[in-house]
Each structure stands twice: as C-alpha cells, then as structure tokens.
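Heads up, one of the protein chains got dropped from this complex, but the rest are sitting where they should.
Moving on to subunit A:
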Amino acid sequence: MDERTSATPPAIAEQGGIGQYKGRDLDPARRPGVPRLHAPERLQGARWPIERQRSDVTVFMHGRPHKTFPPVFGTAEPPHGISGLIRRAAYAYPDHAMRHWSLLLFADRVDAWGYRARRLLPWLAPVVALGALAYGAASRVGPWRGRWTGSRAARFARRAAFD
C-alpha cells in the first residue's frame, strides 16, 4: 500500500457533520439515480409524436423483430464498396447473433484496407509502371537480356497468364 488516506476530503464532507463517513450525498434520497426507474414523466422540451426524419442516405437497421425504424438517426458515413456489402449482410442479423458483430468487425477491416490502398495508389501506380518498364527493357537489351524472360519463374508466369 503506497499511501493511506481514509478521511472524507473536507470540500465534500457534509457541513457541520462529524466523523469520516458524512459525505454530502450519503442519504440515498439526495442521489439523482435513486430509484433507478422513477415514475414516468416526460422530459422538458420533448415532443410527442416525434416527426420522422427524411433522408436519402442508406441507413441499416439491425435484424431484430418487433422493432420499428426510429424517427431520428445519424447519416454520418453512408456504406460504400465491398465493406458496405458486408455491412448490409451483417445487418440482416439481430444483435444477439454473433455473426452480426463478426461481420461488422470484418467490414471495418476491409474498409480500412480499402482506404489504405486508395491512399497508396498515387504512389504505388507509378512505381509499378516504372518497374514493368524496367523489366521489359532489361529483358530485351543489355547484359541481362533474356535472363529473366527465360527463367523458370517467367515461364510459369507466362503459362499462368496465357495458357
């Protein structure tokens, strides 16, 4: 035990109270969350019935029965691409199906890989093009002429591509 302090800090002790257990909210009646469910009372500013939000954005609802689409929802990042298709499949299942969550996590990974690939593409495309040109040139002229084109790997690649 590094250090011991067992007295209620003075700022939050009950005024005029003595003893170390006299916290200001010791009485449960002073605690806002007691009882956990209180008698029903609509919050100030609430309106009923709630008008339905209209949106052209694709928003998935999970596959739980006995639930209607809520009147208000977020439209932050619409689904797209392959990750969007996986998410669509995931939302066919309800919350209590493990598949629902596993597919969503997989879709997140696919989304991230896609994003990285899109970011790398402007850098990667010229590098790949230059590499292909260099390979083509080196296989036709210079001291390495024919060295790679006649290799077992190159023959295998040609067969795979054209045969």
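For this structure, a couple of remarks:
Assume a residue touches a chain if its C-beta (ideal position, glycine included) is under 8 Å from a C-beta of that chain, and two chains touch if they have at least 3 such contacts; residues count from 1.
The rule is simple: contacts and distances are computed from a predicted model.
Of "Glutathione-dependent formaldehyde dehydrogenase", "Penicillin-binding protein 2", "Cell division protein FtsW (Lipid II flippase)" or "CidA/LrgA family protein", only "Glutathione-dependent formaldehyde dehydrogenase" is the UniProt protein name of the chain excluded from the display. Remark: the residues of subunit A touching the chain excluded from display are 1-9, 11-12, 20-26, 28, 30-34, 36-48, 50-51, 53, 55, 59-62, 64, 67, 69-77, 79, 83, 87, 90-91, 94-95, 98, 101-102, 104-105, 107-109, 111-112, 114-116.
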